[in-house]
Structure formats: structure tokens, C-alpha cells
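The complex appears here without one of its protein chains, the remainder shown in place.
And now, chain A:
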Amino acid sequence: MKFTCLSKGGGSNFPPCYILDFGGFRVLFDCPIDFSALTIFSPVPTDFDDIINEETSDCAAHKSSDAETVAQKRRKLEKPLDVNDLICAEPWYKTVNNLHLWNVSFIDIVLISSPVGMLGLPFLTQIKGFSAKMYVTEAAARIGQLMMEDLVSMHMEYRQFYGLEESTAPEWMKWEELELLPSALRNIALGKDGAEIGGWMPLYSAAHVKDCMSKVQTLKYAEETCYNGTLIIKAISSGLEIGACNWIINSPKGNISYISGSIFFSGHAMDFNYHALQGCDLILYSDFSSLDSTEDIDQSSLSNESSNWEELSKSLSNCEESSKEMEKLDFICSCAIDSVKAGGSVLIPVNRVGVILQLLEQIVMFLESSSLKIPIYIVSSIAEELLAYTNVIPEWLCKQRLEKLFSGEPLFAHIDLIKEKKIHVFPAVHSPKLIINWQEPCIVFSPHWSLRLGPTVHLLRRWRGDHNSLLVLENEVDADLALLPFTPMSMKVLQCSFLSGIKPQKIEPLLKILQPKLVLFPEDLRSHVRFSNINSSSVSYYTENETIHLPRLKESSELEISSDLASQFRWRILKQKNMNITRLKGELLINHGKHQLLSGNDQADPSENKPLLHWGSPDPENLLAELSKMGINGFVERSMTDAGSEEAFTVHVQNPEKALIEVRTEGTIISAPDENLASRIFEAIENILEGI
């Protein structure tokens, strides 16, 4: 059993990635894309009409770059980053580099824990020889597919601008070009040790997405699926997003659970169900969110070294973080209200579906309570479908939302708000309906949070000079770099981090409740969490790209023996050893994660009850005595040749017929002229040996 962390990721948009070797199978956890790296590219120029209005077009002038500009670049190396430093080319996308160092055709299973965790899957499914079974929850698969389709459609803008790309590696990936990049960009492109260039991939097509999704196997909540008869795999809600999950793998060799970024109390998705993870032998802890946590660990709660189950679960049910999260949303809303009151517009390029759904409800409430009639626009190619979908998956929503189902109300308010025309949904910035309806100031939700793709790019260009307007950014992007193409920025920027995992103070009580034998824990979080006393669990710390060999989880595999087979057992008692033993013969059935031994089709033959295995050492006197009981007589001849072993001897049987018994340490040979005598001698020998 081996385990490697391929990438520790970065925030909820770029979850970690692992490979686990377990019971002969290789499991990959998540396959994300690092969109924060997209910021090294220059965004596409604005629509053609708008280009006229723009004084400088970022890329158009730049495209005809020649030796001169290269020289310019070189000179600028040590200066602060300039918009011209960004790469003007159709972007590639950065995937987990270390994954490419593995032969992906050896991966047996891929487990996806959130919609963003599957965005890199079409890269894998394109690779010849990749044949792993991919499991995704139904809800995550649907939302993930929409995100991929959106990505492909947003990327089209680059394609249209730069034309069809050449089949070879693009210009910017050549070493000469990479060398010229300012160090900040070079670090992103190549990684710190310069090895990550292999992780960059040209984007997949809509056909690739379709092909990938046709190979994905979707699972319902807590649906058990069986891989190869041996592994039982099950997805349990993590609370992070609709459809986001933690995984449980059960096998006769032990049980493993994989804990991704998890939220105890969500305002939209079904809560982190940690009860279901109880009793696992191994916990693979992959929630890195505590790393970003700026809060100090509350020492008082830690010093209380409680192992009382009730107290532990009480400390987990403290919903402080979710109320803080609501306060955060309220704060964003109030900032938005301030902006629109001042005549500015608000742009919210947030990726988290749950955050968007809750913000929509909150902002409308804020607008209503301030009696403002400000339109809210959602501009995205997939918004209509995504919003409709969120209203038909009560099975993946939190308790409060479920209550709405049971009382016959829509699960999310946006359904009614769209009908009431308080929210308008458009597929793109150039859609005719948008042009007719457009009013400013307004509040817009649009992708993409990297500020390099989608409607956001256009709107940001439009409003960047307006100091009354507001941009809400996720803090997973480097704001300086992300905003570089839009400088000078007069727009206000509100950067916020959303709750994306377990708070540090809850980690210890959680692990105490779950009681695993072994925890695999990120080395990076070691200083954030102090394991004072996790009862019997032992903790192993892992770092990126280091393979850890793990001890076996169970001493022996579990075997189930059918009762009709068990009823045929002939027990033999070994008194000295205080032990009962019986020979076991049956048909092995590997079925749904269990090894079962059933009685075979062949009828039990009485002769089969004869011992097949003997041990012990015959003593000449005993043997003669046993023989004479059966009316067989002979004399013993001690072996002369085999001086070293005292036990070697030969019995020359005289009556009733001549026969020979050769006794050696390792065995006995019986030679008799007929069957009857041979079998009687055999019986005599058996009587002085042990056997089964």
C-alpha cells in the first residue's frame, strides 16, 4: 500500500490530487486545472465595436512583436510587471504536473470529489490507454460538465482571435521565450524548480468533454458501487458544494476514507456527513483549507482534552464559521449596495455555485430593503441550465433547503426572482436580449474568476475606470497579476475568501470521533494543528510528491464461509496446542467486496476426509507396536548410511507378506506387494503421526 500526494492544490478552485495504491488497485483522487496560472496570459481584446473606443488595444499592437520588442522585454526584466509582459497567445491550461510523470494507463480508478475536481478529466480521457473507471456523484458530474462546456465556449474567444493553433508547441513555450519571461510569470509557467512546463495542455474540445462524460460513472448519494468485485466505493456529502463529496472505500483488506475540503454547516449543500466516515481504518486527510486560515487556534478549546463523545460532537456542531460566512456575504451585499447607490455597477466573477446562489438571494433582500430597483444580471452560457438544475436536486441540499421542498416552495429563491424579472439571465455579453435590457448601474454575476475568460473580461474593461464600481474577487487569484491587463484600475476591489474546509480547531475533535487506526495528514498543516491525544490513532505526515509506504490495515483478510460448508467440517483437536483444526475446501467467490467460501458442486467424497498432510516423527518401537496390533510383524533395521539422522530406519515386514517401510526424517515410503497390506501399514503409520 502506497500513497503519493501529486499536488496540494491551492484553494477550493484547485483541489489537491493524490494517487493511492491499495489492494492492487491504483486510485487517483481528483483531476483539477490550476486556473490561477491562466493569469500569465493576456486576455483577448474586447469586442470589435469596443476596440474602437479603447485607446490602446493590449494585444493587437503587440501581436506583431519582432526582435525589437523582444529586446525591450529583456531590458524590462527587473522592472515591475507590465501589461506587455503577459503572454499574448491562445492560452494553454496548467494541470497537475506530477500526474504526467505517471503512466495514466496504470490508473484503475478515478474518484472525483467536487465539480472543479473533474475539470481536468477530459485531458486524461484523451490519452490512449487510459481506461480507469471514473466515479463522480450525479450532481457534481452535471455541474462539472456545465463548467467544462462553459470553459470551452469562453475559450472560443481566444480561438477566434488567434486563429487555429499550430499542432506543435506554441511559441511561448519555447525555452528562449520562457527565459525572457519576468521571474514572477516564469515561476508560474515553470514552477519553482522549472519542471512544471509539462503540465501545460491545450484546452480540450466540446467533443472531448462529451466523450469524457460518457465514460464517467455517476453515483447517487451514498450509493455503493463495486469495483472488480473487491472494492466497495461510496460518496458521502462533504458540504463544500452541491454534489461535492468525501469517499469511502471498503475492501476485505481494510476501509479507507478520503476527506476533502468539508463544511459542517452549509447554507446550500448537504452538510458534511462525518458520521458515515466512522470506523474507517485509514483517513486520508486532504483538506488544506486551514493553511489559509488566519485565525489563531483557540487555545482554550484545545486545552480541554476531552474524549467524551458528546462533548466532541458538540464542539463540531459549533456553527460559528457558517454564521461568519453569512456575515461575509452580508458584507459583500452592503458593499454592493453602496456602489450602486453611488451610481456604480458591481461585477461578481465568483466560481462557487453555492456562494452565487446565496448571494443572489441576499442581494435581492438588500436591494428591497433599501428600495432600490437595480437589475441583477447573470451572464454565462450555462447560467440558465445551472439555475434550473439547482432547483431539481433537493437530495444534495442542506436541511433548510429541504424543508422548502417539504413545504412546496422552490429550493432557491432565484426561480421566483427570475419570473419576477428581478434577475435576468443571458448567455453572453453580445446576446440581443442583453443589449435590449441592459441598464446601468447593475449587479452582474459572470465567469471567470481568473479574469482572463468570459464576460467578466469585457465588463471589467468597461467599468475599470469607474471609481464607484465594485469588483468582488475570490482570493485564490493574485489580484495584482490578475488585474494587470486592466490597469489603471479606478474600480474598487473587494477580495474575499470563502469558507472552503474544516477549521483548524475542529480537526482534532473530528479525528477523535472518527477513531481511525491511521491518519495521513499534510505536513504543511502540522504547525496549525496540535494532536494532543487522538487516542489510538497514529498520524503520518505527507508532503507533495513524496511516496509514503503504509502498513497493512488488517492483519488478515475477511473470509465468509457458507453454513452448509461449515456443517461438513471434521474437526481435529490438537490437545497440546489447545487448538481445533479442520481441512477446508470450497469454491471461492469474490462478490461485492467480500470473499466467500461456498461448498463446491462436487459431492463430498468420504475418502477426502483422509488426512493429506502429516507431521511428527515415527518412532521404531511405536511403529512396531502399532503394526503388531494389526497383525503385521517385522523387524527394524537402523539405517547405517544416514549417520547424521537418528530417526532413519527401515522396517522389514515379514508377515503376512514381505513388505518394506522406509522411515526418514522428511517422510516414509511404504512398499507392499498388494493394496490391502499397503493400506494397513499406512493406517498404522497414520496412528503414530499427526495429520490433517
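By our rule, contacts are C-beta pairs under 8 Å (C-beta built on N, C-alpha and C of every residue); 3 or more make two chains touch, one makes a residue touch a chain; residues count from 1.
In this section, contacts and distances are computed from a predicted model.
Between the names "Protein EFR3 homolog A", "tRNA (guanine-N(7)-)-methyltransferase non-catalytic subunit TRM82", "GPI ethanolamine phosphate transferase 2 isoform X1" or "Cleavage and polyadenylation specificity factor subunit 3", the one given in UniProt for the chain missing from this structure view is "Cleavage and polyadenylation specificity factor subunit 3".
In the complete complex, the hidden chain is touched by one of A:A169, A:V493 or A:L559, namely A:L559. Listed by residue number, the positions of chain A touching the unshown chain are 133, 219-229, 234, 276, 384-385, 388-389, 391-395, 402, 405-406, 408-411, 555-563, 566, 569, 571, 574, 577-592, 595-597, 600, 607-608, 610-618, 658-660, 662, 665-675, 678-679, 682, 685-686, 689-690, 692.
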